[in-house]
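Missing here is one protein chain; the remaining ones are kept as they sit in the complex.
Think of it as A, B, C, D and E in the order they're written, each chain with its own count starting at 1.
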Amino acid sequence: MTTFQRSGRRAPDQLRPVRITRGFTIHAEGSVLIEFGGTRVLCTASVEERVPPHKRGSGEGWVTAEYGMLPRATHTRGDREAARGKQSGRTQEIQRLIGRSLRAVFDLKKLGERTITLDCDVLQADGGTRTAAITGAFVAAQDAVNKLLAGGKLAESPVTGPVAAISVGIVDGTPLLDLEYVEDVACDTDMNVVMTGAGHYVEVQGTAEGAAFTRAEMDELLRLAEKGIAELVALQAAALKAP
Amino acid sequence: MTTFQRSGRRAPDQLRPVRITRGFTIHAEGSVLIEFGGTRVLCTASVEERVPPHKRGSGEGWVTAEYGMLPRATHTRGDREAARGKQSGRTQEIQRLIGRSLRAVFDLKKLGERTITLDCDVLQADGGTRTAAITGAFVAAQDAVNKLLAGGKLAESPVTGPVAAISVGIVDGTPLLDLEYVEDVACDTDMNVVMTGAGHYVEVQGTAEGAAFTRAEMDELLRLAEKGIAELVALQAAALKAP
Amino acid sequence: MTTFQRSGRRAPDQLRPVRITRGFTIHAEGSVLIEFGGTRVLCTASVEERVPPHKRGSGEGWVTAEYGMLPRATHTRGDREAARGKQSGRTQEIQRLIGRSLRAVFDLKKLGERTITLDCDVLQADGGTRTAAITGAFVAAQDAVNKLLAGGKLAESPVTGPVAAISVGIVDGTPLLDLEYVEDVACDTDMNVVMTGAGHYVEVQGTAEGAAFTRAEMDELLRLAEKGIAELVALQAAALKAP
Amino acid sequence: MTTFQRSGRRAPDQLRPVRITRGFTIHAEGSVLIEFGGTRVLCTASVEERVPPHKRGSGEGWVTAEYGMLPRATHTRGDREAARGKQSGRTQEIQRLIGRSLRAVFDLKKLGERTITLDCDVLQADGGTRTAAITGAFVAAQDAVNKLLAGGKLAESPVTGPVAAISVGIVDGTPLLDLEYVEDVACDTDMNVVMTGAGHYVEVQGTAEGAAFTRAEMDELLRLAEKGIAELVALQAAALKAP
Amino acid sequence: MTTFQRSGRRAPDQLRPVRITRGFTIHAEGSVLIEFGGTRVLCTASVEERVPPHKRGSGEGWVTAEYGMLPRATHTRGDREAARGKQSGRTQEIQRLIGRSLRAVFDLKKLGERTITLDCDVLQADGGTRTAAITGAFVAAQDAVNKLLAGGKLAESPVTGPVAAISVGIVDGTPLLDLEYVEDVACDTDMNVVMTGAGHYVEVQGTAEGAAFTRAEMDELLRLAEKGIAELVALQAAALKAP
Partner (left out) sequence: MTTFQRSGRRAPDQLRPVRITRGFTIHAEGSVLIEFGGTRVLCTASVEERVPPHKRGSGEGWVTAEYGMLPRATHTRGDREAARGKQSGRTQEIQRLIGRSLRAVFDLKKLGERTITLDCDVLQADGGTRTAAITGAFVAAQDAVNKLLAGGKLAESPVTGPVAAISVGIVDGTPLLDLEYVEDVACDTDMNVVMTGAGHYVEVQGTAEGAAFTRAEMDELLRLAEKGIAELVALQAAALKAP
């Protein structure tokens, strides 16, 4: 079996160049531009001193996410969801995933009755926008938490550890890490994996786009994902060390 | 470690009683009431001789799904989505999952330029509505295809094999097959698995509700799911054999 | 003039077989499947310990209804109203009618500050869905009230008596009781009548679909309706006597 | 039993002063301001040379209606439906009624493939807006038809005769013709009747607001309505005779 | 250069006949029909003893406006915004302009915590609907304020002076005052000017429909507008003097 040839001679188990720019915009408590190759997502963390109805009076906080894509983030212009008057099913699915992923590393009791909203807006898309969003949103959330700690609003961090995400998939029989757009379109199986820094699973979402996939294929994909996420967690830590 | 005690002395790897009633309503080309214990979903398959815009002129058909829950299918009354004016993110996520799962066993070229719509409406909910919906929708779709074959509208079946789905999860450290509502609420990890009759994966969606889960836990859950789905596929076949 | 021939040799003044199944689903305080021949409507009564804004602090309760039709309850698939994002004028008209009809036999002061919501969902349609819905909703509402009485939440029943509804119409010059779908489509005049057990009118809605109708025709239709409703009220009482 | 005292010493079977002003605005093919006492409705008839999808290619035309109420047509300001983003159930019910009523006196084949839209906008409300709207819309529609005949677009009138509407009700035991607002609020039974010039029924919609009503009461109400409509039809004819 | 010939031999700097009818409808605290030639707008002022959230507890009141156009106010029938489910961008732009213009002559502190809503509904359109609306809304608002003063609810008027508006534009090189519809369609530059009775600017909105306009042209347009507004302010005062 010949191996699928990736752009830029990327190895099957290699991430695209990842860049994490903190403080990309000035107003948000956390603001991170994350780039996975040509995919660029602006992740902001906003802290508000109130919680949604289902948490009122509980002493607990809430972490939630919203996701959007600028109309021309993609090859051809997409509808503006605000103009169309509703968010697509895909958008809602992604923002629910980001929210669950971030809550997985938050102790909501320690957060107190406040909300952190992660806005993940795709400025440019080249595959893997949801995994970039989760990975970047964690850094933005950590910055927001650090600001709360520094301001004396929190005595103890509600963050239990890092969380990151990556896509994996099988293209022409080759399992690949971190799919870019042309690979995503061509792949038979597409899996998004969200893991904690401790190497445990938060979300696994595997979908057979073409033929159903075997257990052996799944095992290989999970192995790739684990490798990629370990690298992303290291990159998050490095980015957060900078002043 | 003590094992979680299931209602009705159900074993951890045991399905709830499954009942598949074909021809539950009279107008649809396929109409199946599927019951997983207290969960009851009416799945109808409707054949229409037209396709959505992205398939027009392609010679291919389309298979899609819509999902709904009657307001009082649950313990407390939920909003009627038609009255609220929009489908929730959860509803959209589920109907997209059902659609993808059914398309995984359809050769759209062989279907010709027509659409099969699977409407899955939950009459009574007790956990596992989406997996019951997929499992029942396959039977309704097969009935609709059989009608097209019998009517001479199709020369050859576009169905490549059965598809079924089941939920698995970890409650109090015990991996369980086919979660009912109280187990679903209590579980740390919740996974929905969709597989073909050949034992290959169509979808795997695992979510850590509480603590992140380990690879060993995932392996155990996948093993349980495989067992359950094999049983469901047998039940589908038995139901379809009846006149 | 020859008389219009009804399916199954039904006489012009004869109801279709009516079946009332209480406890059809388990969660609602009242849950009734009512069948008028091929028309099947699931009516659930939900009790909630709050009232809408216009009744708050009044000491009075509220009774209201919502109506829906599963997309494939009919010969050809209809749009799902939740997906389209709004309820049709027809749906709103029907649910307002059901609500008014039920309130006509409720003493809202005796109900106390709580709401009973009647959800009437058509599983299968063959004409007369709104009249079946009203007739079944009364039984579900009575079951819910009985549960409140048994639980000590009400000292006295707020129900002043039964209410039921039937359609009548003129097809090919013949006045008919309880129109099924093919008759409904063919009729010149269509009338829905809602009456109390005491034989008084709650609603009369007559519409000339083709030629306008005379006073003599209306009198004949009212006579048929009165007969039908008396039979329905007896069937409701019989169903409610069962344990 | 003492008789309910009406404002301005109006007799129980007396209409309010009715005024029909043709040509109230200049752009529409028919434009009528109709006044039933303090109720003032602007009815315009617009002719468009196209039909809705269900009539395309049928050779038949269509007659339809839309209804609205200016926010401050009433004692207290109501929401503007355009701002709220949807029409209420009441609005839809009324505009469907107006449309059916007008179609009852139109031969759609003779109209040809064109649409007449009746816009009925309430400038000031004092009870009976829907019956005033129907009565005025007929005059506007007739004006539009006359213009089509005069312009040679129609060889023969599609109008089969006049149609008018009135409300009747029982207040404090007294049956009354043409309810104004304070009577409408106080009434036990409220009935809207739509009749042709030939004295046949197009619509009868009776509702028990309080106690259910008897057959004798209905007969009395129908008698009052018949009298009122005969007078309205004469007023329509007189208005249409003026140049 | 020949001068553009206006209908009815109107001079370039001449207003159309303006008519202001107070008390046009009976329920609103202020109700004015204003006519600029063929343009007729019903402006009602409604007083409500509450303020929107951003003013609650501030001790200040609020003045706001809504704008609508009846579907057949224009040459060809337009969509009913309530039926379409949203207000157009044009509608929102206009109602925001009316609201700002009126607030410019209100001391919100003196108004106290109440809201005056100006509903401006176009019954017939022939150009200049927004300027007629502002000019008429002021008269309606003044009437509402006078009622509050007379009723002892206000000790002192919150109105700081009159406000009025007019359109100006350049057609075929000729600057014109108060454009009617055919002029509006033909003009290169269109400007709406809102001024106080003291001759100061509240809003200036100039738009080049065709070629961009020069400073000299703008100066000429502003001169025309100033003349027109002075006349409108005099007409408002005269109308308000009548009982």
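To be clear about the criterion, a contact is a pair of C-beta atoms (placed from the backbone, for glycine too) under 8 Å apart; a residue touches a chain by one contact, two chains touch by 3 or more.
Given the structure is predicted, the values throughout are model-derived calculations rather than measurements.
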| item | value |
| --- | --- |
| Shown chains that the omitted chain touches within the full complex | A, E |
| Residue of A:P71, A:G89 or A:G112 touching the missing chain in the full complex | A:P71 |
| Residue among A:R9, A:H27, A:H54 or A:K241 touching the omitted chain | A:H27 |
| Residue, one of E:R9, E:H54, E:R215 or E:K241, that touches the chain absent here | E:R215 |
| Among E:H75, E:K109 or E:H200, the residue in touch with the chain that has been omitted | E:H200 |
| Hidden partner interface residues of chain E, rising order | 86, 89-90, 92-93, 95-96, 100, 104, 191, 195-196, 198, 200-208, 211-215, 218, 222 |
| Residues belonging to chain A that touch the chain removed from view | 25-28, 31, 38, 40, 42, 44, 46, 48, 66, 68, 70-77, 80-83, 85-87, 91, 117, 119, 121, 123-125 |
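We adopt the following convention: only the chains that are shown with their structure count from here on.
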| item | value |
| --- | --- |
| Shared chain contacts [chain B and chain E, defined touch] | none |
| Contact-graph distance - origin chain A, target chain E | 4 |
| Same-site or different-site touching of chain D by its copy chain E, using the half cut | same |
| Most remote chain, CA-based centroid, reference being chain E | B |
| Centroid distance [mean C-alpha coordinates] between chain E and chain C, Å | 51 |
| Residues of chain D whose C-beta touches two or more other chains | 86 |
| Touch-based graph of the chains, sorted into line, ring, star, complete or other | line |
| Full enumeration of touching chain pairs | A-B, B-C, C-D, D-E |
